[in-house]
Every structure is written in structure tokens, then in C-alpha cells.
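Showing just some of the chains, left in place.
First chain written, first letter: the chains are A and B, and each begins at residue 1.
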Amino acid sequence: MNSKQTFQWNEMTMGTCYYPEHWDKSMWKSDLERMLEAGISTIRIAEFAWSKFEPLEGEFTFAFFDEFLELCRKTGMKVIMGTPTATPPAWLTSKYPEVLNRRIDGTVMEHGGRRHYNYNAPIYQELCARIVTKLGEHYGQHPAIVGWQIDNEINCEVNVFYSAADTAAFRKFLQDTYGTLEELNQAWGTTFWNQTYTDWEQVFVPRHTPSGNVNPHLELDYYRFVSESAIRFCRLQTDILRRYVRKGVYITTNGMFGNLDNHKMEKECLDVYTYDSYPSFAYGLDSPSDGEGLGDRQWSRNLNEVRSICPHFGIMEQQSGANGWNNRMEGPAPRPGQLKLWSMQSLAHGADYISYFRWRTCTMGTEIYWHGILDYDSRDNRKLAEVKEFRALQKKLNPICGADYEAAFAVVKDYDNEWDCTVDAWHRRVSYASEQGIFEASELYHTPYDVVYLQKDSELSDLAKYPVLIYPHPSLIREEQTALLKAYTEQGGTLILGCRSGYKDENGQCVQIPQPGLLAELTGTDVPEWTFTSLAEPPVFGSFGEEKMEAPIFNDLMKAGTDVKVLATYDATFYAGTPMLTEHAYGRGKVLHLGTSFSRSNTRQLLQYLGILEPYADMVELPENVELSVRSKDGKQWLFLLNYTSTAQTVTIKKPMTCMDCGKTVEGTFTLEPYGAAVLEC
Amino acid sequence: MNSKQTFQWNEMTMGTCYYPEHWDKSMWKSDLERMLEAGISTIRIAEFAWSKFEPLEGEFTFAFFDEFLELCRKTGMKVIMGTPTATPPAWLTSKYPEVLNRRIDGTVMEHGGRRHYNYNAPIYQELCARIVTKLGEHYGQHPAIVGWQIDNEINCEVNVFYSAADTAAFRKFLQDTYGTLEELNQAWGTTFWNQTYTDWEQVFVPRHTPSGNVNPHLELDYYRFVSESAIRFCRLQTDILRRYVRKGVYITTNGMFGNLDNHKMEKECLDVYTYDSYPSFAYGLDSPSDGEGLGDRQWSRNLNEVRSICPHFGIMEQQSGANGWNNRMEGPAPRPGQLKLWSMQSLAHGADYISYFRWRTCTMGTEIYWHGILDYDSRDNRKLAEVKEFRALQKKLNPICGADYEAAFAVVKDYDNEWDCTVDAWHRRVSYASEQGIFEASELYHTPYDVVYLQKDSELSDLAKYPVLIYPHPSLIREEQTALLKAYTEQGGTLILGCRSGYKDENGQCVQIPQPGLLAELTGTDVPEWTFTSLAEPPVFGSFGEEKMEAPIFNDLMKAGTDVKVLATYDATFYAGTPMLTEHAYGRGKVLHLGTSFSRSNTRQLLQYLGILEPYADMVELPENVELSVRSKDGKQWLFLLNYTSTAQTVTIKKPMTCMDCGKTVEGTFTLEPYGAAVLEC
């Protein structure tokens, strides 16, 4: 078992999210029985039910959930219990308005939605600790409970915090980090625009300045602080629960949201990580942009990220119908096959637990159009049938439980640069495009990848298992990470760096040495000049041997050292003929420096040049619109072929394999139904 | 006289809006004389003149308007007197800031514009009652005054209210509605997202939550509350005025705005209803969207609505020039003929009183570009000439005064569903498109319709006069309304329902029975599944006999009962071949269930199928871009033919008729001038 998780499912499991408080008690029994009959063996409950436990301040009652859990125990339903802290009760926010979060303009986030609190109000921490303690005491040993979920979707919807409690905590965070204001002034470059602080009381979380700009170094620290606040809030709860829960019961949380070091949270607080997967956002009528790139297939990019946090993860909320709120988000119903396809997408990327959101569509509140498996009328329907169909297949895939995902290369990331992208529009424009370009190349040309986050405790072994690393744009680079990259290359790895590398220090200040700064020894290059590609000029290309190579968005103008091979040169504008892509031998490995951002097309060329494109080409031949994922365990490999289109797709199986669904040996031409998925063992 | 109004004009009347306080007194006499000479016999005054009556708190003076009204009396000008409550004075809002309305984010609507007050501040109600009492006492018996206007354009510009006074009144409203918090929690489904209230002090009008979403059931009640507040504010004034005004003097208000049950206000407070008609918004440079659909002809849709409130209504403000504010709204001047055309549009739809806004363009303030009949320089001009031209025709149309509008069918609406559309984006998308589609079909294919609002006191007779009712999307349906619809169908009516029918209860919560819920007995259908049409797929059509039928936006997937005839089936996507349009015999009538929204094209097909398309086809043959309206009285019919285009249009008169303008008999080919209107008696 990977050190990233201390819990792992030992068989493929199916679940759903259930809200006993939303339904008449008379429906409970039938609901549980129908779930079990459909193959649903676990339910997640109670994450928005604070008032059911503590209807008035300090008055606790467990009767409601006692009754429900007893029914679960009796019917054999396993339960994941949610801590209900994502929706503080009306009595709480009314009495203690300081727990409410605020917007940067100072306006309050009022009671009436969810996630309206901040993590730093002492009274909220206290009241959360109390309710979690009460739940731990009362339910910690409950036989039906197999897991706990902390809060719900931490940092979802709102991941910035501007309340007075946040400013107080931010000051504390900065005092711990910098000790003195002198150090802070230095780190933040407050000399610029005369921002120098002379008293801690002058320091605030970001505020609304005349043009909306905030000191970028303050802002970078602010995102670090937000992440730490969220993790501390999570740990507050997990520390309590661990005192009470039965051995073998796991603690998790769900979703994957911004301004949060999910890796650290998983490692420090959780046993296992679960994600909420809603690929149908790609089809929304009012937000087609959510489906940018590859539409619902785009969610595979998120799953690659989830796997980097926790290799054998769960899906706590898997799409089970159209999504929608009453006031926005209008989506069509999933087409026949899509629910199953999206479940298989999760499974192909490493999910051994898949739990649908939700058993039945809610009949009240904001989410009446966030469709569950059943609809308002509770009748058997097409979605339930499809869930059963998925379960039938999932059972056959039990041998794959715990199998690893096979990656041809890894994309390197880190939170410093991720948050610097939030802070820095120049950094963001290249980084976001490159990540998408690499993902699309990987998907369309069937070259799966992992994501590796460089963390404080990252080790060479985390990197060395990959022959090739792409670290697209590490603008901000530290000594430790540089050392790790050197060690990786020295032992024989191939590292690819893009433009804009190495020009910032850990505070996000620009270094006063030639670019790519600390990375120059690795690349052997010098970047004395750089530019966005101009909208006033045609797109820039380079020459890569006989091929044209895209050089979009940004161009580093590079000089190659004497021991550096120039693989491609720019074709256009005033730097025509100068190096665009270089290769530098380093130790037993090598470093490629691409002076621009990564696109679908130039990533494909790089993968091909390095000989890692389409690693399964000798086993299957696939059209671009079929995704390939491979999981392996104990010497066995399973190929997942996923068809995201509404038309049948023909693939060629080049070696005999066994279809996990039909059990037959397949070879040669093979047809994937519209929205169809196949799993082939070889 | 219809019970909806207790006053009705007994001859076609022309008026204008005049502001004696805007002009030097030396201009009054000449202005009045020129009006009378042009055929203007009534003026509306004083609706923004609070400070002229009460320049300082409690100090009342009537000298200014006494002088002006005496001049009116002398010259024979009739006057509609406005209560000046739409613009509280600076002294008032400065001393009592609690009367100011607020935005949902808490920011104050400051003095300096208009309609900056809320209806619920007790001190404002008190001060309004006092000024209205003073005006009633002083002017109630004035011989020049023939009518009173309450406030100005109630709910215009601002129709949401978030002040502390509103929250206080909302709590009272809810206590009256629900009695206990338990009932309220139930009705609002506050279990969802743990919104449960335990103290009335926790309840507020909608507030700014993290994602801007508000509990939809709370919000639905909020719009009901806003409407009640506005009506109560209106009634406060009408109750006072009725104590003072001369017999025969009518009380009205103007405009037609949202979040307001205009039908109830008319019935409970007013003698007659007047509308403000500005079709030239369709030509605005900065807001072309206002003219969506049929451009200026689109205003006929509003007039259909007005008629449902009050069949023989007035136009208090009829466009008399380009509209514009200094800070936004830039519009071209009306083309020659358009002022008259738009006046005829009002008249054709039931207006027996038409009053132009305004006599002369204001030379100061926000509305210097809201052009009146005269311009800044007061000279005779093209617009005055056209107004006189209209008056010449209007006089000839005197026999039509009090004549009813003839409708081939009715569109059924109700405020529950109207406000649910505001709350609910899913409901809104289909409803708004359908209402527009039906209107366009009616206009282009010359099949006039009425609008019928189902109210608490609606009776079968309100419906039975129409052979066909279209109730496009009654998502929210109550028992009483269902009973009425059954009675209508039983007695032989044809009811057409669209998709999304019957799935909500009166709180806007989804019902847990098969759709269309209470309406299922009427339709004979079952809707187990539904979907928005997907942007990722081509537009959906169905087969309706030999014809293709549009199925836009949303599709109910229906099962037809055994006694149900399937008239059309879907052609595409995963529900190809299933019912799209059904017909169910019910009593002596029948119910058509259209599983999608109404478009221009499919509405035309439905009307044709039911044999009510183009009911005047044996009398006139018209191109699409000529509107047909018909009014009738005492066995006479008058056909209004309106040409909204800049080119002459040729129509064919199939039976001899009399041209009301020229007095000649016309038959055969007949030419409508650009922007021309003809009225033919037959």
C-alpha cells in the first residue's frame, strides 16, 4: 500500500449519498432495501445535518440518526458518517456572526446557502470541535459505520476568506513565518509603492485597493495561509475522531478544490481521499466553458490529479443524473450509457469505490435539479437500471481492485507555482494552456501520465519511477527542488522544462541572475530576453527537423551553451533562427528546454522524439476519440477503452485479450458502442 | 362593464403629461390652449411634486397647484392628479433614512433618483398617508380633477426590497401565513442545507449568500410578499382618497411592472388601469435586446397582458418622441407615422384613453432626452402635427369606445408560476421562450389571443368563453386550479399543456408523485423522464403526421395512457419514437399535452390542428408583417390593420368594409402606407 493512504478498498464497492432527513421515515426501509438490491452497499449520510444533532445551542440529540443507523445495521447497509460543519445552523450564525466569511469588499456571506463560515473564528472551531466530539462519542463505535467524511467539499464554492478572524489568524501565520515585520517587509518587497508595515495591526488579508491589485508576495503567502487554515480545520476534526472511532474505520473528505494543499491534507489528516466527479458540467446550457477542451472526457485530467493525492481513491459523489441548481446551471439528462461511462472513467483512473450522488433527487431547496438516481416519484427508472448494469460490470472487475495506473511519463507540479499562477496573470496564461495541451496530447495519442507534486518531503524515488518528467513552467523554484531535479536527471531521467522557468524565488520575487535561474545548470541555456507572442503578428512556429513546431503564447529567446544541442529554432519574428528547443546532457540523463508553452501538437512531437508516444500501440490501435487507461497488478494488465462519443467506435486489438465483461477472448476489430466502455485483460 | 374595472371612458380621449413645476408660469396658459387646440382634453400632473406641497416637514402649501388648477378649470382642461409618493423629498430621506430601500448586498439606494424608498417603513407609510390626506382634503372636490394616479409606476426600476423595514414586514407576513416556525421550516424545506430556523429573528428577506443562491421556497414567498407590500402601499392611498374624491372621479395607477399582482391591485384598489407604452425601446442603440422578437410590435404582447388586468384600459404614457436618459438609453427619433402607429397599437388592443408622455421635453435632470411632443424650443413640430392627425382619427373611432377585443384563444397564466420563473432558471428558460413563441405565432398568423390569469377567485366563466386555452408550463399547480381546469374541459374546452407541468406544489417543492402530478388525470400521460435538449446534439424535431414539429429547449419523455391519442412522436435522440404530443378526451372537451416548449412554428401547427388559426381569413388576407386586431361591440366588428414596416404593405379585403378614416367602402387590394394603420368596420 502506498504511503499516501492508510486505507484502501479490498473490493470494488458501490455506494450512494442518502439524506434520511429529507424523506419521510416511512420511506427509509424501502430505500435501503432497493439500494442493496441494486448493489449499493455503502451510503454517505449526515454531512448537512447539524441541526438534527444540535437543534439549539448545546442541546444534543441523537434519536433521529440512532433510529436510522439501527435500520442500516439491521439491513446490512454500511455507512460513511459526515461531520456536519459545512452548514452551521441558523442559531449559530445568528448568535456568532463572526463565524461568517466575508468577501474582499467586506460584505458578509449570510446564512442561507452553505459554506458561509470561515475556518479561523475561535468560536466556530470550538463549536465544531464540540459537535464532532459528541458525534465521535456517540457513533464512534457504531457497527454500521465504516468511514467518516470531514465537513463537505472543503474549499468548494468559496476558497478565499476575508473575515476579521482570518486577518487575525493571518497575522499569526506571518509572525510564525517571518518573526519580524522587517523580515516580512523584505519578503514582500513592500518598498515598492511604499507599502512598508510598521505595526502588525497594519497587516491584513488582501483588501480592495483602488485598482484591485494586491501585493503579489502578500497574496502568495495568503494562499499558503488559506491552505493551512483549511488543513488545520480538517485536522481539528480528524484529531478528535481518531480518539473515538473503531479500528478499521477510515476518515476521508470529498472533492478536490483550490487554494488547498490536498496532498498535505491527505497525508496529515486522512486515511483515504475521495473525489466528486460531475463530467456532465461539460454539457451545461449556461456554462459551456466548464466543458472546455475535451468535454466530459476532460474530467480524466482531474482524475489524474486525484490519483497523485491518493492512488487508490474513491468517488464520493459520482454523477447520477443531470446537474442543476434552481437559480443557475441547466444541464441535459445524461444519455443512455453515459452514467456507466463516467463511472468507468473514474474506475479506469484508480477509483475502487464509486458512490453516486444521490439516491433520489431532492424535492426542496437549491438542488431540486441536481438529479439523483431516482427521481421525485421514486420509481424504478433508466438511471437505476444503468447503475445496476455498472454494478454487474464492477463486480467482474474485482481483480482490478488495488491495481496501479500505468503512466508513460509524469507532469510535475507544486503548490508554490499553482498559487503563483492565481496571483500572476503572466504565469497563469502559459501554465494553464500548457497543462491543457499536455493533457490533450496524452488523451488523444493514448500516452497516459501521472501527476507528481513536489512537496517538502518529496524524494528521488517519487520521480525516478518515471523515465520522463515534464515540469512545464516552474517560474518559482527553490534550492531543494532544484537539487531533486538534478538528482533525477543524474540517475538517468529526462526532464522537460518550458519557458518562464526559474525566474522567481520562493517569495515570488524575481531573481537577479540570468534565467532560468537555478535551473540554468540543468538546461545549459541562458534566456536574456522574452516576449508574449503578439496578437499583431501571425502565430509563431519553429523548425524541429523537418517538422513545424508550434510556439504559442510566450517565447523565451534562448542562448544555448556550448554543450547544448539545439533541437528546434524559431522561424519567425525578430528572433527567427534562434534556439526554441534545446537538449542538454546532464549526468546519465538529459534536460530539454522548450522556449515556449506546451500545446497538444508540440507535446506530441516531444513525446515522439523521446520514444514514449503511444506505449500500447503494439497492443491496441485506437481512434483519437477513444480514451485508453491501463491498470496493472501482480503482472496482469487491464486496458480500459472508453468511448465518449454518441457513435460506435472501431478499435483494433492486436493481441488476444480477455473481455472482462463478456469473458471472451477478443482480437482484431472490436466495436465500442456509443458511450461504451470495455476492459480487456492481457 | 366588466367587473375588473369600475370606471370606463365613454368616449375616445386624448391626454398628455404636464409638469407645471418645470416651466415658467408665463408658459402655462399658452401650453393649455395649444393642448386643447390639438385635441388634448386631459393632463396628468403632480406625481413628482411632493416638495411643492410640503416643502419642509409638516409645512403644507397648495398655492402653486391651486393657481395652476384654477387655470385648468378656466380653460376647460381636465386633470388627473398624481400622489407624489414616488419621490420622497430630500428632507424626508435625510431625516428618516430608514425609508430608503437597500440592495441585496446591503447598500443604500440614496436620494437623487426616484423610487428610492421601501413600502414597509412605518414612518414612510405615515408621511405618505398624511400628504395624500392633505391632497384629498384640498383637491378631492376640485372640479377640474377627473381622476387620480397613485404614486408613479409602482415597482418600476426597483421591484426588490431589502431594507430592515422589509425584513420586519416579511416576518409579519410569514407569521400570518404560517403561524409557527415549524410550519415555515416545513414549507421552505429548510432541512436542506441545514437552514432550519429556531427564532423569527433568524428569518430575513433574501440575503447575499456565498454563491448568491437563496432558498427557492423562501424566495417564492418573498415575491408574494413584495407584491402584497406594494398593493398595501397602494391601498393605503386609495382608501384615503376615496374618502375625499368627488363621485365619478376615478383612481388609477400607471405602468405594469414585475413582482406585483396587478390583477389584485386593480381589483382591490383601482377603478381603472393605465399602462405606459414605449415601443421605441425596440430601437435603442444601447439595448437592442429590449426589442427582441418583433421589435416595436412586441409591445402588443404587453398590451395583451394589460387587457387581462382591465379590458378597457388607458395609456397614461404613450411614447411621443425618442426616449433616453442622460446616462444611458440612446434612441433614434420615431419615424413619421410611428407615433400614430403606436397610438393605434394601443387603441387596437383596448385603450380608450391615450395620453402622451410628455407635452414638452424636459430641459433639466435625467430625462432631457425623454422627448415629449414639443421640444425644448416649444415650437410647433412634426410630432405635434402627428398627434393632431391621430386625434382626428381617434375621434372617428368613437363608436369603438368600450368595444371588446376578440380573441381566438387564451393563454393561461398565474402569479405563482410567474414568480417561480423568477426563482427557477429551469422553469424560466422554457416559460419565457414559450410565451414568446405563442405571441409570435399569434401575431404573424393573425390569431389574436387574450391572457387569463388564474386567481384565487377565478371562475369557470372566466375560462369558458374561450374554445382553447394554452397553459404553457404550469410547473406549480394547486388543487383549486386543477379543479377549474377540469371543469373547463368537462364543459367542452380544449386545454393545451406543455412540458414541465405539475411537478411542484404551492411552495415550489417537487411533488413525489408521477408527473404531470395533479394534471395527470387531465392529460392521461405519465412523464417518468425529462431532459433539456443538449447543445451537443442537433435540434430535436418530432413527426406530427406528415409534418415536422419543433421540440425545442426541453423534452418531457411521455407515456400515453390507453385512452390517449399520440399526435406526434419525437424523431431523434434516445427517445425517438416516443410520444411528443398527445390528446386526451376529457368530459366534453380534450387535453393536448405537448412534451416540449412552444415555438412560433409548433404553436402555429397546434392552432391549425384545432381549427382556430387565422379566424379572419375569410375577411382579410394579410402578410406576416401586418398585425390584425379586432374589437367588437353591439354586433359590429372593427378590424385594425397595423403596418410596422417602413415599406407599404398590400392586403386583400375579401368582403366590403368601411374605412373608418376615409369613410369609403373598401374591398380587394388595399395598401397600408409605411407605418400605416387602417380601421375597417364590417
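Quick note on the criterion: a contact is a pair of C-beta atoms (placed from the backbone, for glycine too) under 8 Å apart; a residue touches a chain by one contact, two chains touch by 3 or more.
Note that the structure is predicted; figures quoted are calculated from it, not measured.
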So 2 chains are in place, but how many copies does the full assembly in this file really have? 3
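Assume only the chains that are shown with their structure count from here on.
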Just how far, in Å, is the C-alpha centre of subunit B from the one of subunit A? 49
In the complex, the residues of subunit B that touch subunit A are 105-106, 188-189, 191-199, 201-202, 204, 206-218, 423-426, 429, 503, 509-515, 528-537, 573-574
Interfacial residue positions of subunit A with respect to subunit B in the complex: 21-22, 48-51, 55-56, 84, 87-91, 94, 101, 107-116, 157-158, 283, 285-286, 288, 295, 322, 324-333, 335-336, 361-369, 375-379, 381-382, 646
